[in-house]
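Excluded from the complex is one protein chain; the other protein chains are retained at their positions.
This part shows chain A:
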Amino acid sequence: MKSKVVEGLFYSKDHEWVKVEGSNAYIGITDHAQHALGEIVYVELPEVGDEFTEGETFGVIESVKAASDALMPVGGKILETNTELEDSPYMVNREPYESWIIKVELSDESQLENLMNAKEYQEFCDKEE
């Protein structure tokens, strides 16, 4: 099954997407990631105001198969969390690119350079499959 990749987002090797708006960014998991996880049953969100560095665990995504850490693709401070996911975690399966998990204030915009663009991420996934 070919996973969907959206143009204009940044992607991490851990299968998170980053949508940048000014000095802030929305972060979620990719279509590839939600396929691999299977049906998602719980999303554990961080507290607003928490600060995380690049690669740190900001939450947990639990599916029928496993509980997986969600890692920060870039460092930042949590501005907002998508609390709708507490009641409707399956939205991450249905619309992975609409269902952002956290909104952060980027601590260092240059970290975005370490991420992939849509084309590079597509190739990255093809290699994994």
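Keep in mind that, in the parts below, a contact is a pair of C-beta atoms (placed from the backbone, for glycine too) under 8 Å apart; a residue touches a chain by one contact, two chains touch by 3 or more; residues count from 1.
The rule is short, and it goes like this: contacts and distances are computed from a predicted model.
Q: Name the chain not shown, per its UniProt record: "Rod shape-determining protein MreD", "NADH-quinone oxidoreductase subunit L", "Probable glycine dehydrogenase (decarboxylating) subunit 2" or "Nucleoside ABC transporter membrane protein"?
A: "Probable glycine dehydrogenase (decarboxylating) subunit 2"
Q: If the hidden chain were put back, which of A:K4, A:K65 or A:R94 would touch it?
A: Looking across A:K4, A:K65 or A:R94, the contact with the absent chain belongs to A:K65.
Q: Quickly run down the residues of chain A that touch the omitted chain.
A: Where chain A meets the chain not shown: residues 36, 38-39, 41-42, 62, 64-67, 89-90.
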